[in-house]
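As you look at this complex, bear in mind that one protein chain is not there, while each of the others sits in place.
Let's turn to chain A:
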Amino acid sequence: MTQADANAASARPNPSAPGIGRRAALLSGAGAAVAMAAGAAVPARAQARPPLTVAIGTDLITQDPCRIAGGNDYFFFANVFEGLYGPDENGKPAPLLAESHTASPDGLSYEFTLRPNARFHSGEPVTAEDVRFSWQRAVAPETRNPRASVLVANIADVEVLDQRRCRVKLKQRDASFLDNCGEYWYIISKKHAEAGGENPFDRQPIGTGPFAFVERRVRSYIKLRGFEQHWGRVPAFGEVTLKIIPDDQSRVAQVQTGESDIVTNVPPVLAAPLQRLPNVQVVRAPSFQNIYIAINALNGHPGLRRADVRRALNMAVDKAALLRATMLGFAQQLEQPCHPDIFGCDAQVTPYGYNPDRARQILTEAGFDFGRPLKLLGQGTGRVPQARETLQGVAAFLNRIGIRTEINMLDYGAWISVYGARQKDPSVDMVFANFTDYNADPSGRLLRQVRTGATYSWYSNPEIDAMLDRMNDFASIEERRAFVRRLFARLHEEAPLIPLWTVDSIYGVGRGLSWKPTPHVSWPVLWNVRRAS
């Protein structure tokens, strides 16, 4: 598929006349202000657009795209804001605000042409000047963007070529640049940011996404409205209410009663009975939320510093059985430390498989000290589905080959303090862990998960470090793919962790709707929800 084909595929024609739903605009002063700013007439069909109610589990932490603190906030940003690039309906990177781009042969600069019909929710067109400003604000020290280090800090300059064209110059070659444009560099309105005072996005988050912000009540709901002037992803719904229902049972009840049209984060144990209800369909999509057991190869049990011992631990755990028992099948089993759809994670490696006898034999030959128990650290609260049961299952499989285990479950805050500590705790041998890839590029995770001294790395290997440092320094995609395959193959041999599975995103959806959730993202992207025909 050519660049033009990709653009054509991702940009659906906007059949509606420009306008903003009257009902949504009347809901709040802020919404009304946006509607007035847009200065557009209200088409009759906008009023007929039905409302959509979605029950979600957690509230938003920030409305400012330069202050995103974690993956939990993406349910908002993925619907209200956009980058130059971002995931398409199949989770693949596709041009969003950019119509097309060209990359220089050295991979150090990208020239983007913006879509002619890309607009902010205020009605203003998106210009190259906005792109430049979005970068400047994202890296400005006073913004305190906690995630600037991933992408925007590597931008040397954004040159405005004309109203719709700009050139992004990088300090260093970064093969993950386009992939990360979706989650690490949202385009914002210069006019709004400069006119909006100290925290313009806290008051009124104006983006370019398929949904515009209307109002919010902290810990209760967020109201959005379908943005009819969107360049292509025009939602079928007018007012969208995101209700915050923290309790899993109560959230699932929302779709059973018809109070909500969609519920997110359905735990596997509740998904199975939900499937039997006549008025609800359970929709699932693969995600990049990786569940694994990190092995302390630094300063824990001395045996864990040996790669053959770590490989034996991989053989000791029957992942398929554990997945069936704890996740009830709502996950994708992993053999490598990544989902097969991650870039370069299609290396041909021999899976370890479940082989407890061979595992025991390797450990014995390696002189593993069975007398010293392995201390396992787990998450005790419900951030990750079946976290407690999964670690208990892993411990049971280790017990079967003669390894004694001691489990310590901590609440998330205490757990992440230990897991992400600069100095790793020598009294911890293995950690139940989860890490979500925001897109198909593996570098963000690997650099934090296995590089020496990284936040979540319990492993050190200069050879792997050198490969990680090199992995983004490619101009040719195919050369990089071959390199990343070699890296994953080496990581498979080194076994710094026991990869278990990626969790499926599970949604309860009313029968009256038709929706294909975007695969490989762990948050609902709602623009393609339609009424079932």
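Just so we're on the same page, a residue touches a chain if its C-beta (ideal position, glycine included) is under 8 Å from a C-beta of that chain, and two chains touch if they have at least 3 such contacts; residues count from 1.
Note that in this section contacts and distances are computed from a predicted model.
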| item | value |
| --- | --- |
| Listed names "Glutathione ABC transporter permease", "Tat pathway signal protein", "Adenylylsulfate reductase subunit A" or "Diguanylate cyclase", with the criterion being the UniProt name of the chain not displayed | "Glutathione ABC transporter permease" |
| Per the touch definition above, residue among A:P50, A:P116 or A:G258 touching the missing chain | A:G258 |
| Omitted-chain contact residue, chosen from A:I61, A:A140 or A:I477 | A:I61 |
| Hidden partner chain, residues of chain A it touches | 61-62, 67-70, 144, 146-147, 149-150, 199, 202, 217-220, 243-247, 249-251, 253-254, 256-259, 381, 411-414, 416-417, 420, 444, 448, 455-456 |
